[in-house]
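Excerpt of the complex: some chains, original placement.
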Amino acid sequence: MVVRAAVAGASGYAGGELLRLLLTHPGTEIGALTGNSNAGQRLGALQPHLAPLADRVLEPTTPEALAGHDVVFLALPHGQSAAVAEQLGEEVLVIDMGADFRLRDAADWEAFYGSPHAGTWPYGLPELPGARAALEGSKRVAVPGCYPTAVSLALFPAYAAGLAEPDAVIVAASGTSGAGKSAKPHLLGSEVMGSMSPYGVGGGHRHTPEMIQNLSAAAGERVAVSFTPTLAPMPRGILATCNARAKPGVTAESLRSVYEKAFADEPFVRLLPEGQWPATASVHGSNAVQIQVAYDAATHRIIVISAIDNLTKGTAGGAVQSMNLALGLDETTGLTTIGIAP
Amino acid sequence: MVVRAAVAGASGYAGGELLRLLLTHPGTEIGALTGNSNAGQRLGALQPHLAPLADRVLEPTTPEALAGHDVVFLALPHGQSAAVAEQLGEEVLVIDMGADFRLRDAADWEAFYGSPHAGTWPYGLPELPGARAALEGSKRVAVPGCYPTAVSLALFPAYAAGLAEPDAVIVAASGTSGAGKSAKPHLLGSEVMGSMSPYGVGGGHRHTPEMIQNLSAAAGERVAVSFTPTLAPMPRGILATCNARAKPGVTAESLRSVYEKAFADEPFVRLLPEGQWPATASVHGSNAVQIQVAYDAATHRIIVISAIDNLTKGTAGGAVQSMNLALGLDETTGLTTIGIAP
C-alpha cells in the first residue's frame, strides 16, 4: 500500500525537509505541492537540492489542489491550518507542522499567539508517555515545535521519575533554518556567521507553553520553565541545555538509570555512553536524538543535554514518524539515525 | 545476494562517509572495520554520527582482519594500498579510495608522489568515455580524487567534442574535510572559519596529473591544466570553476547542446537549467553533480562550473557507484541525488 501525500507549503524549509524524507519513504508517493507566494515556480529553483522533484511546479494552496490525497501535510504560518484542515475530509490524515493544534489550554494559546484557539490534536512526539497510543490510527496530528521536541525529550524522564524540582532553566541554541526562509535582515549570512545572540528572552518565546505542557504532564505537577533560545551560526541543529534542581536523594546513578530505562527501546533516542556529549553535527539530517545527563553534586542539579536536527526530528522527521504511526506502518519507516558528518 | 564489505581506514572522513552509504546499501553488509592509530576504539567515539555502528570496535589493519570479505575498501594514506591489496585474493573486489592506482604514467606518479608507481587500476569515474565498460566486473577499482572528479566531469564533454583549446585554467574551492581528519594547526576551526586561502599553487597539487590524464584522454591531445585549489570555510563540498578558450566556431548554443547530450542519460550528473548555478549546499551528502556552462563571447572562453560533495561523489559515493558496476548491480544502488539543505 502506498499512500498519496500532499504538501502545503512546499517552498519553505520545513516543506523541503519533508519532501526530502518522503522521496525515500517506501510507503508514500508525492502528490500535490503547494505554496502561495511561490505558486507557479519550479521546485528546482526553490529547493535545488531535491533533484528528483526539480521539474515539479508549485500550485496555489487550494482545496482543489489538496483534494484526492490520503495524507496532507500542512507547513503553513500559524493560524492558517484550521481553515485548510476543515476543507479536508475526516478520512484524510492531516498532519499540521505548524503550532495551531499543539496546545491543550486555549488561554495559553491566546496569550502567546493572540488569536482564537483552533483546537487540540494528538501530539506527534511518540516518545512521550501515552503519545503513541493517541497517534496510532489518528487522522489528525499536531507536530511538536522544534525546541519542545529537544527539551521535552531531554527532561520528561527526570520529571516522570520524580527526580527534578518543577523549576527548569533551559538555554537552547538553534541553527538559523529554525527562523525560516523569509528574508529578514538579521538572518542574513553576513549577520549570523560569527555571531551568537539570544531572542525571545524572559518567557516570551511561543514554544514555552508547549514545554510546560509536556513537562507538567510528565511530572504530574506544574513545571515552571525559564526558556532562553539563542541563534547559532549554523544552518541546522538544536542543542538544548536543560537544568533543574534535583529532588532529595537523587544520585548520579539513579539519574542515569532512569534515562537508560526511558530510552532503552526508543528507536531514535540514544543516551550516549558516559563521557560522550551530544553534538548537533552528529544528528545532522537524521531523526536521531542524542542525550546525555549529568548530576552536579556541588549544586544538586541535574543537567540534561539533547541534540537534534531541528528540521528532521524537530519538524519533518517527527511528522513522518507520526504519520507512520497514524498509518499503522513501522514507526521508523523512511527515517534514519545516521547523520551526515562532518 | 548480499556482499560482505570490509573497510580499511574506517576512522577517517572517507571511511566514515563510506560507512554512512554502506549502512543503507541493500546489497552489502558491513564486515571488518580497521584502523591503525585508532584500533581498539569504539566507532561511536570516532564517528558519532553513525549510530547503528556505535558499538563496533576498530581492528588493526591486518590481512587476517580483511580476510573473508567479498569487497575491501581501502581508505589509507597513499603508498599503503598496494601492500594490502597484494595480500587479498584476486577474487576479492578491492576498491582503493587512495591515489595509488589512479595514474597511468609511472613518471607522473613518481614526479608528484616521490615513490615507485604501484600500477594502474580501472578508473572509477563511470561518466568518462569508456569508463563503465572497464569497471563492469572488474576486481580492482581506483577511485578518483575529489578535485579530478569535479573537474573532469565539468570539462570532458567540451574536450571530447573538440570545443576547447587544450589549456585549462581551474580554480576550485573545497571544504575542509578534503584535508582529512589529522589534527593540523592550519585546519583548526579557529583558522578556517571566516577564511579563504589557496594551497598547492603553481602546479604542485597531486591531483593535477590526474586531471591532465582524464582531459587529455577526452581531447585526444595533451591538455595543459593550471590548477589552483583553495580551502573554503565549510566542512564539505567542492566548487570547481573551469575555464578554457573556445575553439573557433563555438557558440553558446553549440556548447550547451554538447553538455545536454553528454549528461542526458547520466543518473548523477545534472546540467542545470539556464540561469541556475551550482551550489555545494545543493549536493551536500548526495552523489549528485551539478553543472552549468557559459560561453563568454567577449573573451571567447568557455566557463564550466561543477559542484559536488567531496566526500560523497568525490570519494565514497564514487566508490560505491563503481562497486555497483563491478558487482553487476544497478549503478545507482544505495546512492541518491537528493542533497541535505539548507
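All chains are identified by letter, namely A and B, in their written order; residue positions are counted from 1 within each chain.
Here, contacts are C-beta pairs under 8 Å (C-beta built on N, C-alpha and C of every residue); 3 or more make two chains touch, one makes a residue touch a chain.
None of these values were measured; they are calculated from a predicted model.
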item: Homomeric assembly size (copies in this file), of which only 2 appear in place; value: 4
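Everything that follows uses one rule, which is that only the chains that are shown with their structure count from here on.
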item: Distance from chain B to chain A - Cα centre to Cα centre, in angstrom; value: 35
item: Partner chain A, residues of chain B touching it in the complex; value: 13, 16, 20, 23-24, 42, 44-45, 47-52, 54, 177, 193-194, 235-236, 270, 273, 276, 279, 281-286, 288, 290, 336-342
